[in-house]
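Note that one protein chain is taken out, while the other chains of the complex remain in position.
Up next is chain A:
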Amino acid sequence: MDIDLITQVLFAAIKTGTPLLFIALGEAICEKTGVLNLGQEGMMLMGAVVGFMAAYGTGNAGFGLLGAMLIGMVMSLIFGFLVLHLGANQVATGLALTIFGTGLSAFIGSGVVGQTIAGFQPVYIPVLSDLPVVGKVLFSHDPLVYLAIALALVIAWVANKTRIGLTIKAVGENPNAANAIGIKVLRVRYLAVMFGGAMAGLGGAYMSLVYTPMWVENMTAGRGWIALALVVFASWRIGNIVLGAYLFGLASIMHLVLQGMGWSISPNLLAMLPYVATIVVMVIISADKFKEKLLAPRSLGKPFDPRQMA
């Protein structure tokens, strides 16, 4: 494996990991407040199609991003209303949101199938982009890759160093106690759910504006699920999520690269790695005694009804 190839592979790993990073960051915040939203795939697809249509209609990819975030929030509000307001089961509602988003995105996107847009182009950074190896791997990406990293930094700071972070944590760990000290639990959860929706929309837009600048049905092909596992995998720590996203990115392209090089290792085996990790993690989180070890938010998946508080 020569240095050029390694450079290309690392470059691709970061690109492949970026949509996962967007979604996982949003979902992490959402889960930190105790809400498990399995509707990521549906919100992502809606973000992808609306983002694409907005960018295609206006000729400006920036509007695409905006549209994707907005539709992500709208989708998440539907979810929020059902689980927070009406106390519906989070798992079932999330799954329904995914199915709904998959169908609706195919429906509204049917008119733009087959169209292409320029999408976001890589940015050139003086000096840095020209560096050997590092320049290619780190400094020749499209702006959204940097946006994802910037968002990760901001989110990590907010979650760990600010009052907002503490509020989020309090709501997720013990909503009753948080309520008792005057935190509006449902409001915090609504905001977190909407934030998750906006991020999922961004992740979807990354697919339709940068990764494969087009819209085709079901184009996210399960990335929303991988991102869900990634959050647990990283045990809700933002730093781990960043690392994990790029690692998952690397895992999902590595088997293609090795095949091209003529390795005779079964591609099926390698291709299933990210999914195996996903399943293992999903099994582990559904067992309560592991949850604590993984630092899962204690009220994750449990509804909270302030009216039932004495």
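General observations
In this section, a contact is a pair of C-beta atoms (placed from the backbone, for glycine too) under 8 Å apart; a residue touches a chain by one contact, two chains touch by 3 or more; residues count from 1.
Just so we're on the same page, contacts and distances are computed from a predicted model.
Only one chain is not pictured, and the protein name UniProt records for it, out of "NADH-quinone oxidoreductase subunit M", "Nucleoside-binding protein", "Transport permease protein" or "Peroxiredoxin", is "Nucleoside-binding protein".
Within the full complex, the residue among A:26, A:109, A:244 or A:297 touching the omitted chain is A:109.
Take chain A: the residues that touch the chain left off the picture are 4-5, 8-9, 12, 16, 106, 109-110, 113-116, 207, 211-214, 216-221, 223, 252-253, 256-257, 259-262, 264, 266-268, 271.
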